[in-house]
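Of the protein chains in this complex, one is absent; all others appear in place.
Every chain is named by a letter (A, B and C) in the order it is written, and numbering of its residues begins at 1.
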Amino acid sequence: MGKGGFYLETKGPIIKFAIAEKFINLARANSIWPMTFGLACCAIEMMAAAMARFDIARFGAEVFRPSPRQADLMIINGTVTKKMAPTIVTLFEQMPSPKWVIAMGNCAISGGPFVFEGQYNIIEGIDKLIPVDVYVPGCPPRPEGLLEALMKLEEKITGTRRFPIPEQKW
Amino acid sequence: MMNEIIQIVGKETVRVVIGLIGVLILVVVNALMLTWLERKISGHIQRRIGPKEVGPFGLIQPIADGLKLLGKEILTPSNVDKPLYFLAPVLIFIPVLVSFIVIPFDVCLQVKDINVGILVILAFSSLSVLSILLAGWGSNNKYSLIGALRSVAQNIAYEIPLLLSILPVIFMTNSLSLKDIVEVQREGWFIWKWQFFAFLIYFIAGVAETNRTPFDLPEAESELVAGFHTEYSGMRFALFFLAEYTNIMIISAVATVFFLGGYLGPFLPGFVWFFIKTYLLVAVIMWFRWTFPRVRFDQLLNFSWKILIPAAFINLIVTGGLLKL
Amino acid sequence: MNTITEFYYVLVFLIVAVLFTIVPVVISYLIAPRTIGKKTFATYECGIEPFGSAWIRFSVVYYVYALIFIAFDVDILYLFPIALSYTRGGNVCEFYSLLIFVGILAFAIIYAWGKGVFTWKRRVQ
Partner (left out) sequence: MVKTVFDDIKNTLKGVEISETSYDERGYHLAIESQKANIINIVEFFDGKGFYLEDLCCVDYKDYLELVYFFNNHKELCRVKVALKVESDKPAAPTISRIYTIANWYEREIHEFFGVYFENHTNLTYLFLHDEIDCYPLRKDRVPVTEDDRRLLNSFKPEEYEDGFFINLGPQHPSTHGVLRVVVKMDGEYIVSAEPVLGYLHRMHEKMAENRSYLQFLPNPPRMDYLGALNYNLGHVTTVEKLCSITVPERAQYIRTITAELNRISSHLLWVGAFVADLGGLTPFLYTFQDREHILDILEGIAGSRLTYCYFRFGGLYNDVDDAFIDATKQFIKHLRGRFGMYEKLVTKNVIFINRVKGIGILEQDKVPKYGCSGPVIRSTGIPFDIRKTEPYAAYDRIGFEIPTGTIGDNLDRYMIRIREMEISLNIIEEAIEKLPSGPFKAEKVPKKLKPPKGDIYHTVESPRGELGVYIVSDETDTPYRMRWRVPSYSNLMTFPYLAKGELISDAIATLGSYDLVIPEIDR
């Protein structure tokens, strides 16, 4: 971004107790509220993850807040164009901390299929603009992919994993 | 005068403190319960499970939410009107707490039976309108502003049917004390004794007063993002949330007292009956939310003025007539 | 005496309510981390910089409703004292006074209705 990507100044809390912090982190991991925010194809799969079949509510993450002020998680679910980029950075900055970002889909990770010589309109990877916590590859990823990303994010917050990783059978 | 005050403080402090602790616990537990209930009910209506992994049946989910919101940064946008912006969440909580003074949970389970009980609730509930207006105006955000203005118009429009629907009951009991009103119903609940329509009017107006679907215009998500609390984050937002759920309970509790015989009922202890009735009504309000679309603003206002208020007038006249003729 | 007691209750609850809202905010302020970005404190408007302030003159369509409300709310408050002593008198004439009072109020609605206060039209120039 020509007009200057982002800068963040992070400060820890004023008072910090190790035990309290642990509990609050546990609470944070179990109550991740995503922001209502859709970009492209992956947004439909994000919606599907919130619907009856995949039901992201089981993990307490179905409270989609339309205002960034009340959200914890930003799911970048689609191609980030140069016109959209300042908006995304603004929205990310307007979220109160602690906040997390999931880059969902190849477009958000690297520009995906829309990278070619002479491209003039997309950002090749949202991590050039804002810090990303979990990447979900796929074009688009399945809703299960997003659920797994949520698990990964919980693991990142608390340090422990909710379910054991299933054995690979192939 | 001074002596009297000291006397009262000395005599009543124990009761006040016990009552306060009880009410505070009730408010917090109720809000946690209701958020859980809402998410579970919505889940089951929508053919999914709802919160499940956090604690047994997801029961710890609301606690996790609360703790998370506690550990969340509180942002104050730079161009808000700071005094108003700070005052709004404080104001919204006053009516919530004060209303519980007069609600009779059982024959002797009441903080204080004030003889103008219902007036206390009604008077203080007007504060929440003020709070929403302050929140909307103070935020300096256009969605908030529209949400707040809608909220005010809506609240004042539905306050009249609300008043008019409880008036017939007062005509029949000649008392404003909630406990007296319950006691009179030993002869029969008012919902069966002439006041069925009053109950309906009250309930509809109550749903509107608490800004719930189908009257949730102030926070209409598809139009106004998050409505009047768009700019509120962390704990301040949680207070709005807490107040909303407590308000639902208060509206249902007053309906229980006025029309459903309050704590009266066979076999079970009184407060159990009271909570059963109250939460049934709460569940119905939640059921509304997950079934109906939202009404439009003019429809909302006109529904009150064209249907509810005339109906309430007729109901009042009929009650007056039945009592006298 | 009794009234002062009641006021005492309300006052205590009121103060506690205020404290109850301040304490969590303070705790939250102490234990929450903070991040400050360039636009963190800017007004939210879908991620776009808003055009102008929200504090401008704003045409409210429903101000007429507010006017009727004031008239109504005050009048209905008069009904509360009536309600308290309605059945104590044995006379039918109380019913007729009630009828007249409510009738006048109802007339106000009919008047407003007829004046077209309750119709919202699409505004096309």
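The definition used in the following text is that contacts are C-beta pairs under 8 Å (C-beta built on N, C-alpha and C of every residue); 3 or more make two chains touch, one makes a residue touch a chain.
Everything quoted here is computed from the prediction, not taken from an experiment.
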Missing chain: touched chains present in the view: A, B, C
Residue, one of B:220, B:235, B:250 or B:281, that touches the chain absent here: B:220
Touch with the omitted chain, as defined above, among A:27, A:43, A:132 or A:153: A:43
Interface with the undisplayed chain - residues on subunit C: 45-52, 56, 58-61, 120, 122-125
Residue numbers in subunit A that touch the chain omitted from display: 2, 35-41, 43-45, 47-48, 51-53, 66, 68, 78-79, 81-84, 87, 91, 113-114, 116-122, 139-140, 142
Contact set of subunit B toward the excluded chain (per top definition): 42, 45-48, 142-143, 146, 150, 213-214, 216-217, 220-223, 225, 290-299
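Rule of thumb we're sticking to: only the chains that are shown with their structure count from here on.
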Topology of the chain contact graph, where touching chains are joined (line, ring, star, complete, other): complete
Identity of the chain that, by mean CA position, is farthest from subunit A: C
Chains linked by the largest number of contacting C-beta pairs: B-C
Averaged-CA centre spacing for the pair subunit C and subunit B, given as whole angstrom: 14
For subunit A, residues that touch 2 or more chains besides their own: 24, 67, 69, 94, 96-98
Per-residue multi-chain contacts in subunit C, two or more chains: 29, 31-35, 40, 42, 44, 46
Parts of subunit A lying in touch with subunit C, wherever the complex brings them together: 6-16, 20, 24, 67-69, 86-94, 96-99
Partner subunit A, residues of subunit B touching it in the complex: 39, 43, 46-54, 58, 60-61, 63-68, 70-75, 221, 225-226, 229-234, 237
Sites on subunit C touched by subunit A in the complex: 29-40, 42, 44, 46-49
